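Quick one: the structure is below, questions incoming.
Just one protein chain is left out here, and the rest sit where they should.
Up next is chain A:
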Amino acid sequence: MRRVLGYGGAALLAGWILVPIWFVVVGAFSTADSVYTYPLAPWPDWSLESMRFFVTSAGVPQALLSSVVVALITGVLTLLLAAPAGYALARFVFPGASAYRLTVLATRAFPVVVLSIPLAVFFLQWGIYDSVWGVAFMHTALALPFVVLMVAGVFAGVPVDIEEAAQIFGCSRFGAFRRAVVPNAAPGLAAAGTFAVLLSYNEVFAASILTLQEPTLPVFVLTGLTQAPLPFRYAGALFLLAPAFLFILLIRRRLVGVGGPTLR
């Protein structure tokens, strides 16, 4: 009985998430005609019409490009900043280490809404408002707390003694990090970086406040949503969903217990 309830609940939850997503897929890969029929067919008719329409719509290519550039900058910046922080958390016992860890997380409790307006003002002064850099900086700030903890978990999983062995056999401290730690942490670091990329790619609120003429894809889709024809909406939704899905599929195993068991 318990099992039935458990699995039933799980199926219900999965359905709650998956059914709408499935209809997005159906809509995105159907011809415009069948998209407008009601009820929507349970299977797509595998047409690229909607997708083609979306990608070639005015503004989409630029927005997509902005999104990708912002996401990549975010990924690289986040990793560059998170790696030293995560490494410190994983390797060194320093006064206030746990307080630091908590602070890192606590920054997430700070509402983006409150932060965005003053940031927009600063970005205007610095001349990076409405640019990929401005958005990327914001997204880096948003991604950092999680990524720092993820990266700390990754580094904690690399044995200290191989780092020491590298130092014994000719490496400096940094050389040991580069030659012994990074190669073994690479899959985890890649996962953490991808996480930042996706967070940026799907982030809409900060991006909509910080851009005007150069929106990222989610912002562009959102602003046009009410006027856009159905195929555009379906295809846009799929474009925003797909990377996250692929990512979860690829690194599911590494996401479990991020910052958890490996990092005390």
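Here is the rule we use: a contact is a pair of C-beta atoms (placed from the backbone, for glycine too) under 8 Å apart; a residue touches a chain by one contact, two chains touch by 3 or more; residues count from 1.
Please note the rule applied: contacts and distances are computed from a predicted model.
Per the UniProt record, the absent chain's protein name among "Carbohydrate ABC transporter ATP-binding protein, CUT1 family", "RNA polymerase sigma-70 factor (ECF subfamily)", "PTS system mannose-specific IIB component" or "[NiFe] hydrogenase diaphorase moiety large subunit" is "Carbohydrate ABC transporter ATP-binding protein, CUT1 family". Considering the full assembly, A:Ala180 is the residue among A:Ala136, A:Ala180, A:Val221 or A:Ala237 that touches the omitted chain.
When the whole complex is considered, the residue among A:Val60, A:Ala166 or A:Leu189 that touches the unshown chain is A:Ala166. Residue positions on chain A in contact with the hidden chain: 159, 161-162, 164-173, 180, 183-184, in rising order.
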